[in-house]
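The structure's right below; bear with me while I get my questions together.
The complex appears here minus one protein chain, its other protein chains still in place.
Showing chain A:
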Amino acid sequence: MSNRAGAYGASSGNDTSFRKTWDRDEYAAKAASRDKKLQEEGKARHEAKLAGKKYIRRASTPPDARETEARKARLNVADQVGKTQLVPAGATQGKRGKGAGFYCDACDLTYKDNLQFVEHLNSKQHLVNTGETGEVRRSTLEEVEERFEWLKRKRQDEKAREVVDLGSRIEVAREVEEREREEKRRKRNEKRRKTKDGVGVQEVQVENDGVIC
């Protein structure tokens, strides 16, 4: 009776297939693990009390948190020098939001000087927001040896590139300059492609460029 379809292809009125079905085993396992966790916590609480201490439950580390690593390069505090940017009117108060200064994307905070900024980058708040644990892996002797070999090779390469002959120095400088120019061109083209119709960014010419006559 319940399996009879309706006249227009709808399923019958008392069909309950739309209801959520429950995986009983899964939930039984979940309940068991929760019980076990509670029991362990109770035990720890009891032991702490016996030892005369206060039990403080530690927030669990997210499973995808990665270990903190050393900075790969020096913090570039000069990259905004010579650039112009629009700053919201209320940006001068507090450090919340984007304003003039060193801006942290992950935490949405702005700092006025590099010392405060680097302190923020090292802070727990920032590490949590970027998904780091604040712990660094201990390295083994093999890793140290590997790193040493790499550094040694790097230094040798740099030394080999170092030349005293004027002609070849000019040649090297020209190559470097050419590479930089190529990089700039590539960036400009990329920017142009991003704008509508590929017209590029219009340079705004201001008369009397900030000079008060």
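Simple rule for what comes next: a residue touches a chain if its C-beta (ideal position, glycine included) is under 8 Å from a C-beta of that chain, and two chains touch if they have at least 3 such contacts; residues count from 1.
In this text, contacts and distances are computed from a predicted model.
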Protein name as given in UniProt for the chain not displayed, "SKP1-like protein", "Protein prenylyltransferase", "Pre-mRNA-splicing factor 38" or "GPI2-domain-containing protein": "Pre-mRNA-splicing factor 38"
Absent-chain contact - pick from A:Arg19, A:Arg57, A:Arg74 or A:Arg161: A:Arg74
Per the touch definition above, residue among A:Glu47, A:Glu145 or A:Glu182 touching the missing chain: A:Glu145
Touching residues (missing chain, whole complex) on chain A: 67-71, 74-75, 114-115, 118-119, 121-122, 127, 133-139, 141, 143-148, 151-152, 155
